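Input: a single structure, listed below in structure tokens.
Now for subunit A:
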Amino acid sequence: MNLPGAGLIQGLAVTARNFVGSYFEKARMTTEQYPEERPKLPENARSFPFLVFDGDDAEAGMRCVACKICEKECPPQCILIVQDRDEAGKALKRPKVFEIDIAVCMSCQICVEVCPFDSIRMDQDYELSSFDRFAPLVLDKAKLLKSNEYYQSIHPTEAAETDARLEADRKKKEAAAAAKAAKAKPAEGAAG
Partner candidate 1 sequence: MMCDFFHSLCADPVNAIGGWFVLLPAAVLLLAAAASVVLRNLIHAALCLTLSFIALGVVYLALGAEFVGFVQLLVYVGAVAMVIVFAILLTRPDELERSRSFFAGFGPAGGAAAALATLAVLLGAIFTSPTGDRPMPPAVAVPVADLGKALMGDYVVALIVIGVLLTAALVGAAVLAMEDEP
Partner candidate 2 sequence: MTLQIVLGISAILFSLGLAAVLTRSHAIMLLMGIELMLGAANLNFLAFWRFSPDPAALAGILFAIFSIAVAAAEAAVGLAIIILVYRNLRSVEVDDADQLKG
Partner candidate 3 sequence: MNLLERAPIELKAWLLNLLGVFGVPDWALAILSALLIIGTVIAVFLGLFALTSVMERKILARVQNRLGPNRVGPFGLFQPVADGIKMITKEDLVPRGADPIVHFLAPVVMMVPALLVLAILPYGRDMVPVELEAGILYFFAVGAGTEVAVFMAGWGSNNKYSVLGAMRAIAQMISYEIPLVLSAIVAAMIAGSLMPSVIVAAQGGFAFGFVPQWFVFTPWGFTAGLIFYIGALAESNRSPFDLPEGESELVAGHLTEYSGFKYATFFMAEYVGMFAICGLFVTLFLGGWQAPLPFLEIIPSWCWFFGKVCFVAFTMIWVRATLPRLRIDHLLAFAWKFLLPMSFAAFLAAACWHYAGRGALGWGMSLVIVAVPYLALGTSFTRRFAVSKRTYQFSE
């Protein structure tokens, strides 16, 4: 026979156990106290795109060649690229302006997938709030460019793959260049 009101007592016991337990069992408390404690993000977490550069100099090591594929593919069209030109007006293989409006960006990662130069990658920085709706949310080239080391630190697996592929490409290119040079030498010799 179930005594009427027993359910109330059971319920109160459950909440009491929770209340007391929260002071003694560390495992119960899952709250991270954010500004002091930072969450360890999973490796595939992503916020907004950034540009990878190699070496120490951001401008010199920039992988981007201003091919504008990402600009075309971007579904919300948040990327703006202006190609750099020299004094003669000849197009250079680097962007003069590269801006991403993260107020518009939807973190779809399509730009990353289409980039043939492994230049654009997803960042993990989520502390991007600002007091102004417009200017601070448009990231320019200076803000977007981040070193390959940083990329390694946030996405180690992916970055290792990329680096291995780039290395392989470079080797293949070198080998091709060497083979070409080898082919060219006899010809030169023949000419000479």
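Inclusion criterion for the candidates: all candidates are chains of the complex that A comes from, given by their letters.
Everything below uses one rule, namely that a residue touches a chain if its C-beta (ideal position, glycine included) is under 8 Å from a C-beta of that chain, and two chains touch if they have at least 3 such contacts; residues count from 1.
As the structure is a prediction and not an experimental result, all values here were calculated from the model.
Enquirer: So which of these touches subunit A in the complex, 1, 2 or 3?
Expert: 3
Enquirer: Spell out the residues on subunit A that touch candidate 3 in their complex, using ranges where they run on.
Expert: Subunit A residues touching candidate 3: 2-5, 8, 11-12, 14-16, 18-19, 21-23, 28-31, 33.
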